[in-house]
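Heads up, the thing below is written out as structure tokens.
All protein chains but one are shown at their positions in the complex.
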């Protein structure tokens, strides 16, 4: 298993998990979210080519009410 | 002639001039004006029965822009 | 006994009680107070000549903190 | 003669004029003024050792009323 | 939009009442009146001139407008009474904006004479709308005298300074919850009108702010909107004021 | 009514921009959005929760609304940059409301970090609308950095205190006649919005004043009206303020 | 420092008049009175209690203080007249602070009854100092009735809100240049007192702002200083207000 930081918390995914798969595994909505890996945005088109590595700091954001 | 005060100024009309006639003589608009003689309003219906007397103080008012 | 209103409350004094005596009976401070009987101030010099009568409305005031 | 900028205006002094001499030549008050040559303050103790060079930008300041 | 309000037997859907003075032309006045959405205008009672020039001012008013004659220019109760009676006779209306002023420089109201005149006029059957200073106790007396509404000033007539004493207006609203309060005089800009309405005024009467604007019709539209805005805000209940911030967006959950 | 205004390549006919936070329900939010007439709403960027509860907030917004993501919750330029880039990726929009705050108690802006972030984001092609304090010199720098508008605060976020420093806003308008100025944060009631617009603001962004009202939809209507009223008044030109009265009715000509 | 001012036959060098109510102890009151520099204090007239507890309040006042009895608690002219006469009899003084209030919640003055009482009391030889609302026309009537000064409120009694309507006070000063104007009620902090004096008030009467401070004696000192500061500023003439800056230091002559 690969241990990494997901939105500030430690999480695990199987090895060779790409970002698309990560979204599925965590049952996150795939639309209108964005992913940052180690401080860099990964464009949606690249999700399938980017794998979760140990110690990665991954942020996944969506939108909420704000002012 | 009868000398009287019309709106603060001395004016003259022939003797036996009633208020209706006074309005005509002074070419005032007969509509939407009101007449006061010596501090009392004279209703329009009475105009023909009220004569201008010497020393009368007569006020004739109409409406102008205001706030 | 004579029953009367003292500062809005019913009180009694013996008959023939003058105002000076009333002050004493009620153990009020004699200085810097003023007395009104039935709406009229009674000057201090007259206190001994004015008697409490039945139904009198008597007000005795002094001074308190105010702004 | 050496031509230089004094407080934004072109001025001339003889060659080999040091700052102390410059102050005298221009009849400036020597007290409570400060001199900057080409952007660097020259401490008073150094005035006699620093010469005015062609094209120097010299600023001499004193104090005036302000808020 | 906007709920209606009642004065005597008349229901108004507009809470803006406007004047007819100081316009640069009749056309400008008419355009402003239309734009304002007002249903009642106030007019002054004046001696007719003797030069025969007496054009009929009233013909320039939209016939649908209710006309509210006023006693502007009167310095005591007696002149105000006489003026009100003349207005009633000429226009066949019981409605009168009662205005008794104390001096010609400030045009500030003479509350004492106003009250005296109001008492008489109400007895004579008038519907008396009194202009007065923003004085709670006087408001109570005017209402006790039978006035269907009271008209406290926001600021001196024609000053355009806006509500000078919001506390007085707030107190008046809270202490007289059932009274009809029409703020009369002193409004300069739409925000002034909105402030008065937010404080609970039932309506606003104004003249100069519209007439002296560079574009009276457009300003009249603005005033119409602002009066509605203030009214709706009063009905809706404002958010609490705080010295410190209260986040609109979540404070937790930002990326780290 | 109301003239349009332009931001980057987009023309807005409403000068009211509103938030999406603090509503008691989605229904209340939707009703308020509709009533406001706004054409753009701002939303916050937040970490998705891991409990699978992630409902799609955006589905509750009227699809006709332009969405303006913001960087609320960021305390330095770097976090704001990252947040802006994530928002762009997720929404496929270059628009960003840039908000870098200095502390969590006051939510007051960190102007220095805001400017730094603005410079980078503009270079990256963002349309940057920066929230900042009402500081003329900073406004100039933000405009020089390429922001299409500046968004000075009226008062702290969520405070509802209204325009705390009208002089600053007036000076900003007069010194930057060609700038687009959007007052962001601090409005509490419609009169606050009208005041800002009368001072020359081009638009207002607000959230709490509507969301925390007892009746958000009605308050949104009020705000919509007030923004229009203030705008029209700014265009119309206000009457001069005077300490002393200026009679609306003729002073001469009253009966004697 | 500070010029003197005159009321009837008495010259005061202090322009601060203070109350005697609400102090936590006689010692605190005495310390505050001394610190204030005041030369006159106002006291209330009250029914003596019948429980024999009637301590002599007046013994706690500095004997050098002039005592100004007031008619607080009176709701009509008649009660005020009776109270004034009792006060005169008890203290052998013609001085009276006339206060006729309209209701117990706001303590706002009943101007009409105040004027009626003032007219009677002046005829009876009283030196009448009337508390009333900040109403120019009423001020004129009170002065015409023979009051040696008028005492407009700044704000409701005990509210501490400060001068709520500076325009009214400014207008009163300008229109009544020879009148003695004492602002009575509503001051909360020294700046409030200074504002009133800068507007041209001749003196200030206050109670709660001192008595309810955490440190009444220190606050009394502060009020004493502020009243003097405001007076001196009024005499000195203020600088003009400007929206734009005016450099204090030379703009030319900086190094380049």
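Order as written gives the chain letters A, B, C, D, E, F and G; numbering starts at 1 within each chain.
In this text, contacts are C-beta pairs under 8 Å (C-beta built on N, C-alpha and C of every residue); 3 or more make two chains touch, one makes a residue touch a chain.
Remember, predicted model here, so these are calculated numbers, not experimental data.
Contact with the chain not shown here comes from a single listed residue; of G:36, G:175 or G:207, that residue is G:207.
The missing chain lies against chain D, touching residues 6-9, 11, 26-29, 31-36, 39, 41, 43-44, 59-67.
What chain E contributes to its contact with the hidden chain is residues 167, 170-171, 243-244.
In the full complex, the hidden chain is touched by chain C at residues 7-8, 36, 59, 61, 64-67.
The rule is short, and it goes like this: only the chains that are shown with their structure count from here on.
Across F-G and A-F, the chain pair carrying more C-beta contacts is A-F. If each chain is reduced to the centroid of its CA atoms, chain D and chain F end up 53 Å from each other. Averaged C-alpha coordinates put the centre of chain A at 63 Å from the centre of chain E. Separation between the centroids of chain A and chain G, computed from CA atoms only, is 71 Å.
The multi-chain contact residues of chain B, meaning those touching 2 or more other chains, are 7-8, 36, 59, 61, 64-67.
The multi-chain contact residues of chain E, meaning those touching 2 or more other chains, are 19, 21-22, 44-47, 70, 72, 82-83, 86, 105-106, 108, 156-159, 161, 207-208, 211, 247-250, 253, 255-256. Of all possible chain pairs, the ones that touch are A-E, A-F, B-E, B-F, C-G, D-G, E-F, E-G, F-G.
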